[in-house]
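Shown here: the complex without one of its protein chains, the others still in place.
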Amino acid sequence: MREKLTEEKVFKDPVHHYIYVQDQTIWDLINTKEFQRLRRIRQLGTTYLTFHGAEHSRFSHSLGVYEITRRIISQFERNGYPDWPREERLVSLCAALLHDVGHGPFSHSLEEIFDTDHEVWTCNILLGDTDINAVLRQVSEDFPAKVAAVIQKTYPKPIVISLISSQMDADRMDYLLRDAYFTGVNYGTFDLERILRVLRPYQGKIVVKESGMHAVEHYLMSRYQMYWQIYFHPVTRSSEIILRQIFRRAQELYREGYTFGWMASPLEKLLNNTLSLHDYLKLDESLAQTAFSEWAEESDELLADLCGRFLNRRLYKYVTIDNPDETWLSEVADALLSAGLHPDYHMEIDYPFDLPYDVYRPDQKNGEKREKAPILLLDNEDRISEISVKSDIVRSITGLRQGQYHLYFPEESLQEKKAILSDRMIQLFRLNETKPTPM
Amino acid sequence: MREKLTEEKVFKDPVHHYIYVQDQTIWDLINTKEFQRLRRIRQLGTTYLTFHGAEHSRFSHSLGVYEITRRIISQFERNGYPDWPREERLVSLCAALLHDVGHGPFSHSLEEIFDTDHEVWTCNILLGDTDINAVLRQVSEDFPAKVAAVIQKTYPKPIVISLISSQMDADRMDYLLRDAYFTGVNYGTFDLERILRVLRPYQGKIVVKESGMHAVEHYLMSRYQMYWQIYFHPVTRSSEIILRQIFRRAQELYREGYTFGWMASPLEKLLNNTLSLHDYLKLDESLAQTAFSEWAEESDELLADLCGRFLNRRLYKYVTIDNPDETWLSEVADALLSAGLHPDYHMEIDYPFDLPYDVYRPDQKNGEKREKAPILLLDNEDRISEISVKSDIVRSITGLRQGQYHLYFPEESLQEKKAILSDRMIQLFRLNETKPTPM
Amino acid sequence: MREKLTEEKVFKDPVHHYIYVQDQTIWDLINTKEFQRLRRIRQLGTTYLTFHGAEHSRFSHSLGVYEITRRIISQFERNGYPDWPREERLVSLCAALLHDVGHGPFSHSLEEIFDTDHEVWTCNILLGDTDINAVLRQVSEDFPAKVAAVIQKTYPKPIVISLISSQMDADRMDYLLRDAYFTGVNYGTFDLERILRVLRPYQGKIVVKESGMHAVEHYLMSRYQMYWQIYFHPVTRSSEIILRQIFRRAQELYREGYTFGWMASPLEKLLNNTLSLHDYLKLDESLAQTAFSEWAEESDELLADLCGRFLNRRLYKYVTIDNPDETWLSEVADALLSAGLHPDYHMEIDYPFDLPYDVYRPDQKNGEKREKAPILLLDNEDRISEISVKSDIVRSITGLRQGQYHLYFPEESLQEKKAILSDRMIQLFRLNETKPTPM
Partner (left out) sequence: MREKLTEEKVFKDPVHHYIYVQDQTIWDLINTKEFQRLRRIRQLGTTYLTFHGAEHSRFSHSLGVYEITRRIISQFERNGYPDWPREERLVSLCAALLHDVGHGPFSHSLEEIFDTDHEVWTCNILLGDTDINAVLRQVSEDFPAKVAAVIQKTYPKPIVISLISSQMDADRMDYLLRDAYFTGVNYGTFDLERILRVLRPYQGKIVVKESGMHAVEHYLMSRYQMYWQIYFHPVTRSSEIILRQIFRRAQELYREGYTFGWMASPLEKLLNNTLSLHDYLKLDESLAQTAFSEWAEESDELLADLCGRFLNRRLYKYVTIDNPDETWLSEVADALLSAGLHPDYHMEIDYPFDLPYDVYRPDQKNGEKREKAPILLLDNEDRISEISVKSDIVRSITGLRQGQYHLYFPEESLQEKKAILSDRMIQLFRLNETKPTPM
């Protein structure tokens, strides 16, 4: 076991005011090159193209998750709750700090294209030949594996897992507050201090004192609002679509043997699926943006156009459509073809509910990959109930699925070919509306 | 003259809540590729290495300066003040929006090394073959030159210049509020709404109603605090020193004919002083960070070490010293040499007062390059006085120069060679203190 | 018609930053003694006994309602919307400012006991021999009646009424924000600026652009939270019960011919239902509290005890109960009698849904006394729909009625007589629990 710092250190943080570091291990982890790399990866991917304040990094979010976890555990220790296993403090803090360390640039988009998984990379970083591994091993030889087990949700004590992965965990609590702060919206604010005060360790789980039910309702409503107003924002979706198309096109060209005017080694290995850990750690958003900047001058017009669109924020327009069927889709694709466009790259149907976010669904069945522990209330007589049993408002929003289908496409290109298109298509694409898409 | 938008557009902004766009010209300027590029340049350069929230871009700051200018002018128009030349509205708004468009990556540091000037690049962008120039020319042929004249402070109406360049201009007001918000400190907050309410156009100048004197005092005190606690922060200075050393070393190697393992065309042109406008626009912080990432694996150990330090935040340590003389300096340099270090790269004396920021000095003489219009109060009998004449507190902080000399050096390298160093040097470098440098 | 002020005046306001006064009439109304009297009446009645910050007055709320109305109208005028009747500006502002001017001390409680109606008093003040009437008549002879008609909801233009009385009016918007600010909870914050931006006058109504639907959802969720966490708070209810019992007892004693050790003329006239307008205007919360302070030393023990309880915050305890029937009620009353208490004064069943607040219910039928105009969305094709048709979340919370029955009683008195009570009653009153009631 390693020592406590002789004097605690702090980071100034806009969301939590200060982040307190009290352990040498945490301090050393923060100073590793793998953790510092998170400064070069944005927390919200392409959202900054919709909300210009959202330029904050995964570095700051990771510190925030650590800090919330530290405050929860500190409250448990201060009150001497017997159901909290005090020996799990350091492994919990390390898992909180490191749970996102495997994220790559624009993770959600890239993982779809290249079928990688940031959680796997996180474990590679914890267990491989890295500075982080070296720091963790100073605690004990099996410590890296323990931290990895928490992140993989296989750790034998579920209470530790639930701190960073449940329906109301430190991860979600930080990102809702942080994303609200940096986008500038006030939908995501809730009373963190109150929630931390009503959490209790209880029989291997973390539960909420029933007197805190309204604060939890507020948290869930904030979350609901954040999903619809920030995370599912159609302009952000448009930028993600373009991002994916860039990488799809680059991979396609690579496979066809196209000679790129500019290529970087980690990117090439990404394209041909031979990424080593060393390469992966060089993949950050700086490199991705440098690539887009260079590829915007490639001879392949499609790739060049897509890169220019991303860099200069000339995003695809979207129109809301009804649930589309095959016939409809091929009709639209034909229209695009007739206008000289590539349906494979120049249209995409998006339904936000396919996103890796979810509203609160306590009744998820075990078929779901990422089932999260539900929120449990503890009443004065020590009875447990799932929150939607007690709360009308939670029950009423549980399972609401109000997504809409959107069709995305490059408006300017279609405008040029408007003469060719049928009236029906002109109306479908709303080409007669002059207003550009606002935020 | 171009039309107003049929419906105003907004950007959500954490500092000003909303940024309102009412003119087609402004909307089009924001959508140019040169303006979108500002998303890839941080407002505070390397400050994010000290305050991790400070990841905001010059894009958001530029929108903020535009918005404050818009609000000032809107107040002038609403009240029908006769001394405001209404025909100057659009040129003022464009100059506010574009005043920083020529900034490159980590401007303050790079300009020192390469002797470039972002203001010159701004004018090149306004007047050259760019999308911005094309949008401005839609207003009138001479409009680009008019906007440039405002930014160069040669515009014939000083009141327009003073909106974006004076001791209390839209530029400063935005950056103080914005930098405070994103770093998370509350030193920089002042009552913007109150200040905007007491500004008056008066005989070709912008003055402040005397009843607003206390609000201006508060603004000046906030500014004073921000300089000392954010802009002059020694940890930030340390990162800037390393950044400059990277570019100095790269330039040195380039001149020596060294073959770089990795080079990008705009960087090469930067190193050999042949940057075209097209190259310059490709120089952003993504490219700089990609270069550091690649150069961290160069065979030149000095360059590789400096780049690794920057990327992984292994900064130079600093100690406070008295005003150093030549003898003292060469003694320290000798000590570094004896420890196998390069004094040219491994030590630097810094005195924060050399920075391009300044506290309020109304009595600047015309020898100074960047004299800014002072803050003038207008009393009930329409008499004007410079604020430090009326305000004890402003007079008392005017001209305070409380900087300290700091010596920066790589602590770890010296620790390894401690055995070689004299006791005097060990004490000078404080090598016996074990505490790592906190924020 | 009266003139505009030569220079606008401001009040500093914590909620809206500044309140702007631009009309001589508004300025004069604020300076009347009837309006200044609102400083001596708290906005939230007895809520300060639960949330100690809630000491704000109806004066500040009235200014806030005026300011929100001013901003809405200013937006309508600035954009030149044809459906806004510009000549209604001043009557709207006056009605907004004065809509609560007839409130007496602890209105909701006293109105129940004495069957008075603050809205009637408001009209008396507008139309009677008052300074307010004099100021309004300077506009025109029929102006006081016009303002009164808006407040009575009989004004011929419904759009004017809906500004201050609808499901999303200036009154509610101000009190949600203001009550949240002064209690210190953050449940009541929503994006006022955004909502004001999406309001539109349309065919005699005020509607919301559909793009603002999420902001309205947020407003409705905030409102929902405020009702349950602030307005229906059981500790506040307890203090209101005691307040009502004080006045019931005083009235009872008065009718019995009891000689009060202390009485004030306006109170006496309240007790015997002979209040003149002059008397009513002297009834403020200072006078009520002075009465409680004096009556705490009355010889009637019941009155003295109730007053002491209110002043010194020795409130009734509450326990949650199931829907009580007659048998149950008389059983509890008997238990109280056996313990020497007065069931008439020492017990009360409360069901918060009887309160004069309501959650959003768009489908109220005309049987309801206080039907408010619902929230209407305006889509891009100028079609109108009630919000719960479009919004899943609003539909899901509409009509939720989750109130619980609470039984209130003086715990200490029962504790003393615990020996007499049956075990069933001891359990019912939870007399074996030692914890004092927290906030």
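For clarity, chains are labelled A, B and C in written order, and residue numbers in each chain start from 1.
We adopt the following convention: a residue touches a chain if its C-beta (ideal position, glycine included) is under 8 Å from a C-beta of that chain, and two chains touch if they have at least 3 such contacts.
Just so it is clear, the model here is predicted, and its values are computed rather than measured.
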- Note on the structure: Of C:Lys157, C:Lys269 or C:Arg313, the residue touching the omitted chain is C:Arg313
- Message: From the list B:Asp13, B:Asp100 or B:Glu217, pick the residue that touches the absent chain.
- Response: B:Glu217
- Task: Out of A:Asp115, A:Glu193 or A:Glu301, point to the residue that touches the absent chain in the complete complex.
- Result: A:Glu193
- Where chain B meets the left-out chain, the residues are 185-187, 189-191, 214, 217-218, 221, 224-225, 228-229, 392-393, 396-397, 400, 402
- Pick out the residues on chain A that sit against the missing chain. 10, 17-18, 193-194, 197
- Note on the structure: Residues of chain C touching the missing chain are 6-7, 9-15, 17, 27, 31-33, 36-37, 39-40, 48-49, 51-53, 55-57, 59-60, 63, 181-185, 264, 282, 284-290, 293-294, 308, 311-314, 435-436, 438-439
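The rule is simple: only the chains that are shown with their structure count from here on.
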- Return the chain label for which the distance between chain Cα mean and whole-protein Cα mean is smallest. A
- Separation of mean Cα positions, chain C and chain A [Å, integer]: 43
- Between the Cα centroids of chain B and chain C the separation in whole angstrom comes to 51
- Message: Could you work out how far the Cα centre of chain A sits from that of chain B, in whole Å?
- Response: 31
- Item | chain B, residues touching no fewer than two other chains | 10, 17
